[in-house]
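First the structure, in the form of structure tokens, and then the observations on it.
Missing here is one protein chain; the remaining ones are kept as they sit in the complex.
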Amino acid sequence: MSDLVKEVTAGGKPLKKAYVAIMLWFMGRAVQAAAKSDKEVKKEFEALPDDFTFALGVLPNGPWMVVGKEEGKVKYLGWNPDIKKLHLRLDVKGIESAILMFTFQESTTIAFMHNRVIANGELPYAMAFMRILDIVETYLLPKFIAKLAVKRYPTQWSFGRKYGGRVCVYTRALLGF
Amino acid sequence: MIFSDSFEFTCPIKTNSGKKALEQLPAELDALNAKKPLVITGKELVSKCVIKKFTKAFSDSGMTIGIFDGVPENPDWKLIDELKKAYSEKKYDSIIALGSGVIVEVAKVLNIAVSLNVDSRKIAKDPAVKRPLNPLVVVPTAAGSGLETSRFAHFQGTVFSSFYLMPALIILDPRMTRAESKEEMATAALAAFARSVEAYIAKSKNPLADAYAYAAIGFVAGNLATAVEKPCNKKSALAIANAVAMSGTAMSNTTAGLISNLGQVLVEMFQFPYGIGMGICLPHILAYYQKKGGYNIAQLLLPLSGPDLYAATPDSSKTDRALTIVGGMLRELYETVENKMPKTLKAAGVPQYMLADILEKLSLADDAAFDKEGYLTVIESAWEGKPVA
Partner (left out) sequence: MLLPEYYEFCCRVQLVAGHKALERIPALLADLGAKKPLIITDKGVAGAGLITIVTEAIKSGVTIGAIADNVPPDSDLKVVNELAGMYKQKECDSLIAVGGGSVMDTAKGVNIIVSENATDLMKFSGAGALKRVLKPLIAVPTTAGTGSEVTLVAVIKDHEKHIKMAFTSYFLLPNVSILDSRMTMTMPPFITSMTGMDALTHAVEAYYCLQKNPLSDSHAYAAIELISKNLLTAVKNPTDKDSRLAMAVGATLAGIAFSNSMVGMVHNLGHSTGSVCGVPHGICMSILLPYGLEYNMHKSEKFIAELLLPLAGPDVYSKTPGAKRAEKVVELIRKMNDDLYVATDKRHARCLKEVMDRDGKQMVPKEKLIEIAKAALSDPASAYNPEEADYDDNVMVLEAAWEGKPLDRTKIKKG
């Protein structure tokens, strides 16, 4: 009997994966930077447990970004989600969903709304993460993009906070301190 | 809203509709504990680029899928047995139907065979399904019969009816649901509309089935004109696909009436698509119901016209208004397809001498409201295309 059924093994999407990997790397470092320069982000992290670690990445096998608190400091911990016990793990359901998020076609809120992300861990942690991410994105992105990414663009930020903070976060993120 | 003193409702289907719905499939299959799906499709029935897009959605998922793309227009039991063999040999654990109509029928019947481990002879003899089956996912394309999401399957003259046949998941992706032609879109929309209307106006009201029917009617009313005029318009095609999917759930939870029964008889006797027969008969049946009384046609005005017109119309005029809107929708549809679809049973090729046979077959359906004279008048009206008052 001829082969009725053709078996197909899924290929990859290397370019899209690389793009998401770069975005996640940058975002992880930006969170580390914002935790030092922005008082709201600092406050959010202070309210979280001492060894709080979270990971954001793409199913089924990455890329990932891991950020955690170590000895009172918030650090970007690389791309291995198995490195430590995670308090919060956000799994994006596939590379295409990740592309929607990281090209800002869908904001974080909209991505959650569209069930593109599975949240594992206590929900208050997820809420804190979303607030932190909104602030970090406001720093990283020009207003016309940030408005798409965050829920309510903070029009009440002072010039100093927005632009000074932006320089600070970018510098720290790129140089890793 | 009145509803009957007792009712039941089942819908095991998860609906995922919209942008990149297809790419969620690997994660959804994982949630259903399905690791190796067998995809059932037909390259004569579904375009090559649809199959290609579908396969691409699995990129980066690490999954292996099996694809059978040879579903013909008239599949037979032999095909089911062959596919069952392939399914077991290669250890698939779920089925994805990529396409509509007969593709989904094959998928449903195959699912019975592989889940209950029975061959086609046994299934044909005893079509009852009393246990849950393996996961079935449906990814419809435009040419829907409206039965894809229903608890029914029709295969080689055997009728299957079980809630276990309904898919666990339906993926409505705008890249899949555009139609090839105006007629294809119109036919699917009409089937969805007719079934939803039947569920919604039924004497015995089921508020859950109504919720599905209400949404379906709203989608058809709001999108029919655009969808048929431009069958490749993603947004309106997706809306119609939603209506088709919802109509299957609605009709699975209501008792079949004249609209469905007559539609089924016409398909069996004359092999034209559900939407054609149901579209022709719908206005005549509604006129008959209006005369007979007891059907909730007035309520139809709400999903058809929206709250403003509904609220502004006095109760005594609601039924007339609803019927006028339905008539207008159908007239516009037939104009848009440039009369390439028959408006009467006569134009559809039904010989006049067979009208009595149609009535005869109708009498065999389980219909407590069977009314020989009334039904014959409806059939004759639909044959001739008598103007509906």
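Just so it is clear, A and B label the chains in written order, and each chain counts residues from 1 on its own.
We adopt the following convention: a residue touches a chain if its C-beta (ideal position, glycine included) is under 8 Å from a C-beta of that chain, and two chains touch if they have at least 3 such contacts.
Just so it is clear, the structure is predicted and the values come from calculations on it, not from any experiment.
Engineer: Which residue among B:50, B:112, B:238 or B:300 touches the omitted chain?
Structural biologist: B:238
Engineer: What residue numbers in subunit B mark contact with the hidden partner chain?
Structural biologist: That gives, for subunit B, the contact residues 1, 3, 5-21, 31, 33, 130, 132, 163, 207-208, 210-212, 214-215, 218-219, 222, 235, 238-239, 242, 246, 303, 307-308, 310-312.
Engineer: Since one chain isn't shown, list which residues of subunit A touch it in the complete complex.
Structural biologist: Counting over the whole complex, subunit A touches the hidden chain at residues 109, 112-115, 118-124, 126-128, 130, 151-153, 156.
Here is the rule we go by: only the chains that are shown with their structure count from here on.
Engineer: Could you work out how far the Cα centre of subunit A sits from that of subunit B, in whole Å?
Structural biologist: Taking the average C-alpha coordinate of subunit A and of subunit B, the gap between them is 42 Å.
Engineer: Can you tell me which positions in subunit A touch subunit B when the two form their complex?
Structural biologist: For this pair, the touching residues of subunit A are 1, 4-13, 16-17, 59-61, 93-97, 100, 114-116, 118.
Engineer: What residues of subunit B sit close enough to touch subunit A in their complex?
Structural biologist: Against subunit A, subunit B makes touches at 18-20, 23-24, 26-27, 30, 38, 55, 57-70, 82-83, 85-86, 90.
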